[in-house]
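Quick notes on the structure that follows.
Note that this is a trimmed complex: some chains were dropped, and none of the rest were shifted.
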C-alpha cells in the first residue's frame, strides 16, 4: 500500500463543506424564489457563506504544513 | 493489499459534493417550479454553485501533487 | 488480505452521487407534479445535473490512472 495519509485528510475535509455548500446554496435558491426582491441581498450573503465554508476544505490541502509533526 | 491511498482520498472527497450537488440542484428545481419567471436567475446561480461544489471533488484527483509528503 | 485499495476508492466515490442523484431527481419529480407546464425545462435541467453528479462516481473508476503514485 502506497500513498500519503495527508491526502486522506483532504478527502475527509471535503465531505462536510461539500454537503454544507449544497444545503446553503439550495436554501438560497428557495429563498430567492420566495422573495425575488431580496435576490441581491441573498446573493451577497451566499458569497459570504461560500467563503467561510469553502475555506474549511481548502485548508485540508495545506494542513500538512500547519500541523505539528 | 495493493493500491494507492491517494485514490481513497478521491473516493472520500466525492461523497460530500455528490450529496451537496444533489441537494442544491434539487432545490433549484423546486424553486423553478414555484417561481417560473425567476428560472433564468436561478439557473445562473445554480451554475455558480456547481462550480464551487464540484471543484472540491476535482481537487481530490490532484491532491497528491499539492499535499506535502 | 488481498485485493486492491483502488476498488475501495470507487466504492466510496459512489456513495455521495448515489444519494445526491436520488435527492435531485426526486425533487424534479415533485416539481414536475407541481408545475406540469414547466416539465420540459425541468427535464433539461435534470440532465445537466445528472451529468455533473454522475461524473464524480465515474471518475472513481479511473482514479488509479490519474492519481500520482
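Each chain gets a letter, A, B and C, in the order it is written, and its residues are counted from 1.
Definition applied: contacts are C-beta pairs under 8 Å (C-beta built on N, C-alpha and C of every residue); 3 or more make two chains touch, one makes a residue touch a chain.
What you are looking at is a predicted structure, and each value in this text was computed from that prediction instead of being measured.
Engineer: Of the identical chains, 3 are shown; go ahead and state how many the full complex includes.
Structural biologist: Copies present in the complete complex number 5.
The rule is short, and it goes like this: only the chains that are shown with their structure count from here on.
Engineer: Rounded to a whole Å, what is the gap between the Cα centroids of chain B and chain C?
Structural biologist: Spacing between the chain centres: roughly 10 Å.
Engineer: What whole-Å value do you get for the distance between chain A and chain C if each is reduced to the mean of its CA atoms?
Structural biologist: Chain A and chain C have C-alpha centres separated by 19 Å.
Engineer: What positions in chain B touch 2 or more of the other chains?
Structural biologist: 1-12, 15-23, 26-28, 30, 32, 34, 46, 57, 64
Engineer: For chain B, which residues count as touching chain C in their complex?
Structural biologist: Against chain C, the touching part of chain B is residues 1-12, 14-23, 25-30, 32-34, 36, 39, 43, 46, 50, 54, 57, 61, 64-65.
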